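Every protein chain but one is kept in place in this view of the complex.
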């Protein structure tokens, strides 16, 4: 005997570009959208009965229809409008998960002024995600998240790593001064009520998280990437009321002193080589409230489908 | 206030190549290893106290030491040896997760004979994963998984998609004959006792899953990729006793008939173009036993860190 | 003043899948096609005069039309048919360059027999390229090339590197026994008359080059990757009459002994780690005839647009 004990399906990399052309000034929303549906689809798998099966092509069409019919100014807002459409329209769906990766387009500056319709890409991406159940928990509200993906940071001072656990296979020297380099992937959970709040709040949250993340990275005297993660997350949940928790996944992108001694040259902590592999990775979730008995809301690896979805 | 509600850390892309040189015939094991540890690490984050912190560099060294001291013939066997080492050696660890991606090296054939020490890469990767708790569930056994990653399949007949749900945004035509193309990512859970069984069983399981997956793909008259997934999974759990469940994530890599009518040419179902985006993705877990009350064992998205770890 | 001193344009990643359905047995041709045109296009750039400009969208359509109207069995054959179409149809073109990357689909074996219409991907790609001038050199024949891209090879014995040049910054130890690992990118130039020869010759050439490349890699006692390259290339031009020259680009994918001495363990030449960066790269062209006075025909870096085109 064989049982289908779990299933889901959907569409990935639905690439949407929406231009808003108000008042001679264009706004660009460039999203890569991922949709995953769960519901009464067992017989599609087990009996070859396609009756309940919503084609993934229909999901794609729905993205463009909702984009054209909805006013939105944030990926969070669009994710919510889209998940609502799926839940409202298709009775066989129990849960819709929408993950969005947004390219960041910055206006080109011409003669000191931001151009009305020309843009250069900005480093890093903005993400949003919603888990929208037909009668989902959290007081009936869908779970809405924002995020930062792929923001690379580097500091050449203010980071050390000492006093760690040693065993017979530990060869890492302690250092009070090292290069700290990472790529921030973070996802934060909004308070339940935020899904119905004005969208400007999401833009504001993103900017504040970005500001806190980069500033804490720069100024925190770091005893470990773990401690820097907690410092970032603490300030986020303490200062941004609509964020309940934030998860980070941050690789430790090692830069190693090149051995110049063998050539009679003193390195003076100036010449390094970067490595891609192996790399450390640090995960953590920081919340305004203690953890509930159950699993943490997001999970501590922030490199989820929202990160992957940005392909 | 801020609380650390979840945390983990580790090392990724530890690249190990082990050559076994018995009897003039070399065996190659080329692994990319990912380690994630959970345990009493809160103060590393919250207080900058590195006392319990095992450097990720030590984790890396441990991979090579265990590889040199252990006889193993499968990624499953090595994963188990490695997780056991972490649990035994470090009291602060509650759970070690090891994910391995293995390159597949096939002997070059010279004059009709497999060469003793020269290899050409084979398509697709083999994966293994273990979740090893200090006193973990499953009767105290660690949870051990095998997997296939990145195996691309294509068929030009024997696949249709009809009778699906339609709404006003459905434009997909029904078809009784289409190209079916996918990339198999699968992970299977071994029975609890398998972790202590001879390693040959893992090699045998891998070969059988590969044989079933490709044969069912070829011969199943497919009404949907979902149904093909279930057919594959059912045969796996029915015919391989040490496998308790198997999860698949399979993209639907669309090939679309190119419109030649406008040039006065009849396509005759011969000329297609492939697309990368968007793509459908089908997930499902098939088990020998009905699902327990709790979450499914693996989760239905088989593209986990074992897939990612293969970088 | 400003002058347009060089120009070209075209279309990349035109993805073509052609199914030939003769006699219940399907053949699959899956190509990624790149087209670059040169000709009388200066005014498109300098005056905004689009009159001579062939839209790249038309180039794309042409790929599918030629694929539907032409019988071909090799990427070389299709490249030639396509370049001929461009030269014949558009008087403003002086030169058409077509680069093709072909996926290798191998029949799935079911019950010991190759399946008529189901395939699993094979490692490595086959490439073809043509440079077709309106009155091009080489006796008026277009220059036609075949190629192998992305074929990864590994040997655990039979390779050393000694007696090399040393200066004060040389720290590499000599070794009589090392791992040799590379990824073969090669391109070969066919004799001028080959473009009009039966297509089977191209398939035969590909198989012979693959056989020679892998066998020489396996059996050549390698004093350097350079010498192995020359041994491969020499046998190719000596044994395959329709090939006039062959270029290789082969990275030296270093595998480094892991230092286990510090843990009191003898490595015994068994435990290595692979690195991605930096890597050596060895280029060379081997020809049946001495080099002409002018530049070599292909150039010695075989990782050209044919390699890139395979995206």
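Worth pointing out:
Which chain is which? They are A, B and C, in the order written, and residues in each are numbered from 1.
One rule holds for everything that comes next: a residue touches a chain if its C-beta (ideal position, glycine included) is under 8 Å from a C-beta of that chain, and two chains touch if they have at least 3 such contacts.
Quantities reported herein were computed from a predicted structural model and do not represent experimental measurements.
The hidden chain makes contact, of the residues C:58, C:193, C:207 or C:268, with C:58. Remark: the omitted chain is touched by one listed residue; of C:24, C:48 or C:264 this is C:48. Mapped onto subunit B, the footprint of the missing chain covers residues 168-169, 171, 262-263, 275-277.
Mapped onto subunit C, the interface with the missing chain covers residues 1-15, 32, 36, 41, 44-58, 60-62, 65, 89-90, 92, 161-167, 169-172, 223-224, 226-227, 229-230, 233-234, 237-238, 245, 247, 251-252, 276-291, 296, 298-301, 305, 311. The set of subunit A residues touching the chain not shown comprises 14-21, 26, 28, 30, 61, 64-65, 67-69, 105, 108, 110, 115, 117-124, 151-158, 179, 214-215, 217-219, 255, 258, 260, 263, 265, 267, 269-275.
Here is the rule we use: only the chains that are shown with their structure count from here on.
A straight line joining the Cα centres of subunit B and subunit C is 31 Å long. Inter-chain centre distance (subunit A to subunit C, centres taken as mean C-alpha positions): 39 Å.
Mean C-alpha positions place subunit A and subunit B at a centre distance of 24 Å. Multi-chain contact residues of subunit C, defined as those touching 2 or more other chains: 263, 275.
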